[in-house]
Each structure stands twice: as structure tokens, then as C-alpha cells.
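Only a single protein chain was left out; the remaining protein chains are all shown in position.
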Amino acid sequence: MTFVLRRLGFFVVTLWAAITLNFLIPRLMPGNAAVAMMARYRGRVNPDALHALEIAFGVNNHQSLLSAYFSYLGNIGRGRFGTSLTFFPDTVSHQVLQALPWTLGLVGVTTILAFFLGTLIGLVSAWRRGGVLDGVLPPIFVITSAFPYFWLALLAIWLFAIKLGWLPQNGGYDYTTTVAWSWTFVGDVIRHSILPAFTILVTSIGGWILTMRNNVIGVLSEDYVRMARAKGLHPWRIMWNYAGRNAILPNLTGFAMSLGFVVSGAILVEFVFNYPGVGWMLLQAVENQDYALMQALFLLIVVAVLFAILVADAATAMLDPRARDVR
Amino acid sequence: MTEHEPLLEVRDLSVAYGSDRGPVVAVDHVDFELARGEFLAIVGESGCGKSTLLFALTRLLGPPFSGEIIGGQIIFRGRNMVTLSERQLRSIRWRELAVVMQSAMNALNPVLTVEAQMRDACKAHSEMSDDEIRRRSEEVLRLVAIDPMHLRSYPHQLSGGMRQRAMIAMALLFTPELVVMDEPTSALDVVAQRSLIVQIKELQAKLGFAVIFVTHDMSLVSHFSDRLMVMYAGQIAELGKTRQVFDKPLHPYTSGLLEAFPSIHGPNLRLTGIPGSPPNLARPPAGCRFSPRCPHVTAICREREPHLVDVEGDAVRCVLYNGRAA
Partner (left out) sequence: MSAPAITTPLAPAPAAGSGPTEPQPRTTVGANLLRAVLHNRKAMAGSLLLLFFTVLAIFPGQIAPDDPQAEIYLPGLGPSSHHWFGTTSYGQDVLSQLIWGTRQSLLVAVAAGGLATVVAVLVGVSAAYLGGLADGFLSLVTDVILVIPIFPLVIVIAAYEKNAGLLTLTIVLGALGWSYGARQLRAQALSIRNRDFVDVARVRGERRLYVIVFELLPTMTSLIVASFLGAALYAVLAAAGLQFIGLGDPNAQSWGTMLYWAQNNEALGSGLVYWAIMPGVCVALLGAAFALMNYAFDEISNPALRPLPKLQRR
């Protein structure tokens, strides 16, 4: 129980840090961007947009820094993120919620797929150490894991979309089709997500394969694996129940740390493909200096990462009885 | 006394592994026999090859005890284990030959309950139903004085002594003919060590299995083993009835070992260690491997490697006895 409480406490601290960063950064930048921004916009932008910016910055000339901070926190707490400049007059919250499903679908699904596939391949390749799989795959994946996401995306676009013309190179769906729960629409969405998904999968799977392989190699010299052999268990059973279940545990904790890469990759891939997800929207916001939207999206990304960590922790607790008993 | 077929015959067994410095022979032409129900202790320093020998016997070589059997035979109940395939070996494993390892914390799978690990073994070798498996598991746990409710525990929830006994219980699931133990008491405190070995002897008396007990602590087995094998640098230095080896050690290494610890009851003798260190097995010394450290070394020792010779029922590998074949 204390373990859970400590984790939640950590999440709250991290969230608080992210919110505070959102608040402080514009103020810390040379020239105090917040105030400069406000001065530039006053009189030239309509009151609603101004209000949006005020919320984003927590700026109200009549308040001290500390009280501005607290009213900012209050607004965030009440879910009032302001109005978006880019998608005026839509609220930030509404826009963010539009982009979310696209990213969840693309990035969420591919990351989970990459994790499971990568872990499986890593397990098998380490199990058959010295075999063909083990000799060929790790060096290849060491190299591919160093590929910049966007470069692979460009390559994929060039090869499959332009040269071969098999798949579309842009967008989340064909803008001429009607948005509805019809087969054509869904099929279209899937067609548009194949290349981005492929890019993310190929770049991220390498890391999982390598870490799992290293873990399994470490586990294979453990006594309990030798014991399993001594008991005459079937090799598959040993590979799965003894080696696999133990080797995956550090991978799960590592999952949390690799999320940073996943997020940065997702942003770049969405950018290259003009895929209407959270990352793409973030860059649009930056482009248009739509700070309210930008800050909200940043917060969303942090929340998503924390949520993923929570899931990984829960999975660890489920798979490792020692974690459940930790004081 | 009628001569029974020996349970285990090891003939000329050699094990080597590859390293950056070339092949290293960890077990060098080892020869011995084991009778049914016998308790054989194998003692020696770290690196003498006793654990490698153990894992070679049970065909369990692999990281971190890497190596391959490069020669010899292991005849267990009439079958040569060296030539058997993995599938054939699997039918022998656990039913006839079980293993108990050094640290139960490491030898038990941390993510499975004790029950699950016992069930694994049962299901792999028999058609027992789940009920039968559970009853058998409870039975073996009671044999080692562990409350059967601990079947549902995970290894980290048991105490060190309990874990070790649980491992022994697991080894007895099919009442095998031979139980091989690799330093099963090293991870325990002194009191637990002795009570464990007493328990092993009781079980042995009750169920009749043979034991090969590898340890670096000679005194521990002095009252419990039938025969004692002293290993040095991958070879057998001395092998004989325990009492005989203790009372009249033939090999200078054995005497050195015995003189290294004090006897509570005996006279207040000066403790002596054995100077020097064990040889580098990648480049073993010429002649007798113990010669660089032997207090009775002669010129011949450095030239000729001595064979195992039988002296009044005790086998010894030392030039001193080469002229006295029994």
C-alpha cells in the first residue's frame, strides 16, 4: 500500500513540476516573454484571445508573481486552459481532445506492438545464442535504433508513397471523404496510418530487442534456469516461464524511461506525415505562438507518460511477487 | 558381501572450456564409482573443478559453468549419460537423478510459488492429476518438516533454511536413486548447516537414495559421508573411506587441509596454511600439480605426473606412493 502511495505522490510531484515549468519558462526567458507578449497583443487582439493568453501566462498586471501563480494553478485545476489562437474561437480543451484519439491510436498501438514483438524476438534470439537470429539481428538493430525517426519517415514516404505510390503520404485521412463511422472512412484512416506506424515500429523495436536479449542472457546463467533444466522441463517451458518471465521485469521498468524517446519520435513522425495528432498540434501551436494550446498539450503529454508508467508499474506488480511485498 | 552393480560409474571423465587464453581443462580424467545408497563427499578449494564435475555428471553444463565433456563415460544405472540425447536425458532427470543447488534463493524461480515449481516437475515426468500432485507436494514438504501451507508461498517469503529444505523436498518428489548436492549448506549459518545435513542423512536412511555432496568444508561431512574425495586442480588427489582419510591422510594436500583448522577436542596445535595458490589450469605445471606447494616435494614430482594408486583401500595420486601398489 505504501508503495502505491509513494508512486502516486511521485506522480503528483511530477505533474506539479510540469505545471510550474509551464508557468515559469515564459517568465525566465530573456526579455520576459510573457509580459512582452501581452504588451504586443494588447489593443491588437480581441478580448477573448487576450483572455486566453492571460490564462496561459497567468498574467494579470495587477497581481504579484505568487498570486498569479496560484490563480494559474486554480485555472488549471478547473480545466480552464483558455481559448486557442490557432483554432479560434474553439477552446483549448476541445481542440486537445480532438487530437488525442489520433495519437492514441497511432502511437499507443504501435508502441505496445513494438514492445511485445521486440521482447519476444529478444527472448528467442537470446535463447538460441550463437544462432542465426542472434548473430544477425542485434548488430542490425543497434544501427537502426540510432536512425532519426523523421529520416526513416522521409525514406518511407519517398519509397512507398512517391516512388511506388502504394500508400498516401499525408494526413490522417483523405480530406475529401466524409467523417463517419463507415467502412470507407475507417479503411481510409488505416491506409493513412500504415506508413507512420511502420516508421515508429521499425525505429523503436530495436531498443526492446536489444534490452530483452541482454536481460535474457543474464537470466540464463541464473541457478533457477539450470534447476529447471535439471528438473527435465521442456525447453519451451523453461524459455517462457523461467527465463522470459524473469527477464521481462527490468524491461517493464525500462519502458517508463524509454517513453521520452517514444514521445519525441511521435511528434516528429506526425510532423512529417501531417498526421493530426497531439504532436502535430503542438508544433502548429508553436508555429502560431498559440501559447495556451501549447502549454495544455505539453501537460497532456506529461500526463500520458505518467499514465503509461502507472500501467507498467501495475504490470510489474502483477508479474513479480517480490514487488508486491516491497515495504 | 555381494557386490551390487554400482549405481554410478565415472570413467576417465574430462571437461574443458574455451577461454581467451586457450582451452582450459577443468576436470582431468576423473574415475570413481558410487554404490546404491552411498554418501560420497567431494571436497576441494574454489576452482578445483568439483562443481564443474557435478554439472558434467548431471549434464547441466552451461553458463556460467561453461564447458564441454571432451572425454570419458558416465554410466548411470547402466546407461552412458554422455551419449544420451537431451530428450533421452529428460526421462532420467528428476525421476532417477535430482539436483540440489547452493543457494535456494537463486535456485528457485522467484516469480513462481513453491507449489507451481513442484507441479512443473511432476507434470514433466508423470501423468499425475492435479490432486495427486498436490498431495505428493504436501507429503514431501512434511518429510522435511515444512508446513504444507507454504506451498502457496513465493521463495522470497521463506527463510533461508526453509528454502533449502524445500529444495530438498522438491528433489525427493519421485524418490530418485541419486541426489546430487552442490554446496547446499554454504548459504546457511552454522546451526542450520548441521541440522540440514542431519535431516539429509535421516531421509537417506528412510528412502535409500545415494548422495554426492560437494562442499569446501571438510569438517562438515566428516561424520556423515561414507567416502570422501579430495580434488585438486581438476584431478582426484585422494579418495577413500571418510574415517580412513581423516585418520590417516595420505596425500600431502589432504594433510594440509586437515591441519588448517583446529580440533575442539584435540591438542592445541599450531595452525598451518598451505602456501602458494592453486595453479592456472590454462597452463598447469609440469609433473604433479601440487608440487609447487608441497612440503614433501622431490625432484621426480616436477617431472612425472603421478597416477591414482590404491593404498590399503584408499586411492591417492602422489609420487610418494607410486611404489606401493596394494
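So that you can tell them apart, the chains are marked A and B in the order they are listed, and the count of residues begins at 1 in each.
Operating definition for what follows: contacts are C-beta pairs under 8 Å (C-beta built on N, C-alpha and C of every residue); 3 or more make two chains touch, one makes a residue touch a chain.
Because the structure is a prediction, the values reported are computed rather than measured.
Participant: Touch as defined at the start, partner being the missing chain; which of A:Phe150, A:Trp208, A:Tyr224 or A:Phe255 qualifies?
Facilitator: Residue touching the absent chain, from the options given: A:Phe150.
Participant: Looking at A:Ala68, A:Leu137 or A:Met294, which makes contact with the chain not pictured?
Facilitator: Missing-chain contact among the listed residues: A:Met294.
Participant: Hey, which of B:Val10, B:Val24 or B:Ile74 is the one touching the hidden chain?
Facilitator: Hidden-chain contact among the options goes to B:Val24.
Participant: Spell out, residue by residue, where the missing chain touches chain A.
Facilitator: Contacting residues on chain A, toward the hidden partner: 10, 13-14, 17-18, 21-22, 25-26, 29-30, 33, 129-130, 138-139, 142-143, 145-151, 154-155, 157-158, 162, 210, 214, 217-218, 221, 256-257, 259-260, 263-264, 267-268, 271-272, 282-283, 285-287, 289, 291, 294-295, 297-298, 301-302, 305-306, 309.
As a convention for this text, only the chains that are shown with their structure count from here on.
Participant: Distance between chain A and chain B based on Cα centroids, please, to the nearest Å.
Facilitator: 53
Participant: Under the definition above, what is the set of chain B residues touching chain A in their complex?
Facilitator: 55, 58, 60, 62-64, 89-95, 98-99, 101-103, 106-112, 120-121, 124-125, 154, 156-157
Participant: Write out the stretch or stretches of chain A touching chain B in their complex.
Facilitator: Residue positions touching the partner: 220-224, 226-234, 237, 241-242, 245-246, 319-322, 325.
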